[in-house]
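Here the complex is missing a single protein chain, while all its other protein chains stay put.
Presenting chain A:
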Amino acid sequence: MGGRNNKRKQHLPLPIELEKVTGKVTKAIYDKMKHDQVRDLKKKTAALKQSATGSGRKRAAPAAAQPSATPKKQKQQPAKRKPAAKPESEEDEESGEEPVMADGPDGGWDNAPLESDSEMGDSDAESLDEFDSDDDHVTQQPLSLLSDDSEEEDEDEEDGGVESYDEFDSDDEQVTFRDMEKRSRKLDERRAEDAEMADMELQDQEQAVTSEREVFELPSEAQVEAEKEAPLDLTQVQMRIQEIIRVLNNFSDLRGPSHSRNDYMDQLKRDMCFYYGYNEFLMEKLLQLFTVSEAVEFFEANEVARPVTIRTNTLKTRRRDLAQALINRGVNLDPIGKWTKVGLTIFDSPVPVGATPEYMAGHYMIQAASSFLPVMALGPQENEKVLDMSAAPGGKTTYCSALMKNTGMMVANDANKEREKALVANIHRLGVSNAIVCNYDGREFPKVMGGFDRVLLDAPCSGTGVISKDASVKTNKGPEDFSMLTHLQKELILSAIDSVNADSATGGFIVYSTCSVTVDEDEAVVNYALSKRPNVRLVDTGLDFGRPGFTSFRGQAFHHSLALTRRFYPHAHNMDGFFVAKFKKTSNKIVVGDKQVVPVGSGAKLKQKKKKN
């Protein structure tokens, strides 16, 4: 696949992107198509009229004459005939030349701009513009001016080659004050009539457009097979994605008679897999999370890198001082948002942000905005004993320590020994002195050490929230990865819960977070923990933004309190996709049947042992 690698794509924003920029795109595209068709139809009707009425009706003449290719002679003919053939309809009530004048301007003028838009050359268009302005003069300005105008018009016409207006101009000179009112009333009538006709035509057109657009057909099976051999151009695929989304958004009206919604969804999946370069499994997973249009936003957001953000190390400096120091180095930055007092967004920097003297002195840490969230939810207090179960590379650990002001004890664990180096380096660089770093599998935890006041579990996950950072997720995650990961996450979350001491005066909290957006790794795991450990309950995360977690998903019903968890999306919050859940442990004992079981390693057990002794 790797369709994304094709550079051509970059120049062709999806309609959704356009929509973001311009407001309503699909609408805009519709309007344009409609407009084109209306013009075509008008042209046809005009031509028809001309052939039907022939020379009898002057009105047809200008319209037919519009195409600049028409020879001059033909155009001039109606003008000559006018006096002879003379009016049939409304013009009758008026005497002499008046009808000609009334008719001339109107008939010609109202049709002209419509046709000229597409058909005429530049010069024609210019001259027509001038006519428009002249039109105003005719109705509004004194006669003395009018005659001048008409002269000018004559010149214009010769330049531009719109001879058909001759008829009007020649008549125009005979306008008098006396019939001015009549003329204008007449004009108004005409306008109303034309507007009405235009409306009707538009309606017809709309129907025609929708009926024509309904024609969008899904490719047949044979075509699909053929495409597997020779993939389509990205632009074509993009167009088709667009079409399908449009159909899906208004399914009852636009569906093809012989296709079900699933047929459309299948094709959409195939196209999006190709266009964005995901594997089918992941595409399916992600499409289940969002409406189709939101899914496209999500995929598009994954193609764009998130802004670089840094976290001030409050152990060593203050945000204002740091910002000043970096600004002095020419860095362009801004606070991330109101929700954090330590975050800064880096827009651009003439120096590498990861190698400034301030960085080396440990004044800040380069850290994604999303990874502030679990620590803020955890809210570690001074003099507490806190565990970070998968700590590397230490962004969250050092943030915890900073919040604890280097008091208490911070246990940073990671299962990967290689990543521990970065973790130790960051802990030392940021001047954290209350941390110990150990290398265990998180699942061993309550046995190694328990009785923590708070535990942060940023579980290993598929990384579907950070595709913009690591695009390999798109293709290398399959069903077996998900089952393996979710299994691990479930074991870890139970370990985390068991490691907490519910009797802690200040704490007893567990925060579970992932950088994945799939429900299997988020709500399902939390729900599992709730069912396995009745001694915990979900509490509010304290994050005032983000979307509430799902309480039910595709037939799975989760505990109602899952609405307290928070989800974050790249397209909605401009940070990595993230999930945060906060538990409060209420008791160290689990009731299983009639028996009370005390999990190994929790603070309660230690106390009990002591009592027994």
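The working rule: contacts are C-beta pairs under 8 Å (C-beta built on N, C-alpha and C of every residue); 3 or more make two chains touch, one makes a residue touch a chain; residues count from 1.
Heads up, the rule we're going with is that contacts and distances are computed from a predicted model.
Trainee: For the chain that's not shown, choose its UniProt protein name out of "BUB1 mitotic checkpoint serine/threonine kinase Bb", "Signal peptidase complex subunit 1", "Ribosome biosynthesis protein nip7" or "Rab GDP dissociation inhibitor".
Mentor: Per the UniProt record, that chain is "Ribosome biosynthesis protein nip7".
Trainee: One chain isn't shown here. Among A:M449, A:A471 or A:V519, which residue touches it?
Mentor: A:M449
Trainee: One chain isn't shown here. Among A:Q205, A:Q267 or A:N434, which residue touches it?
Mentor: Checking each option in A:Q205, A:Q267 or A:N434, the one touching the absent chain turns out to be A:N434.
Trainee: Consider the whole complex, including the chain that is not shown, and state which of A:M239, A:A361 or A:L543 touches that chain.
Mentor: A:A361
Trainee: Applying the definition given at the start, please give the residues of chain A touching the unseen chain.
Mentor: Residues of chain A in contact with the hidden chain: 354-355, 357, 360-362, 385, 409, 417, 420-425, 427-429, 431, 433-440, 448-449.
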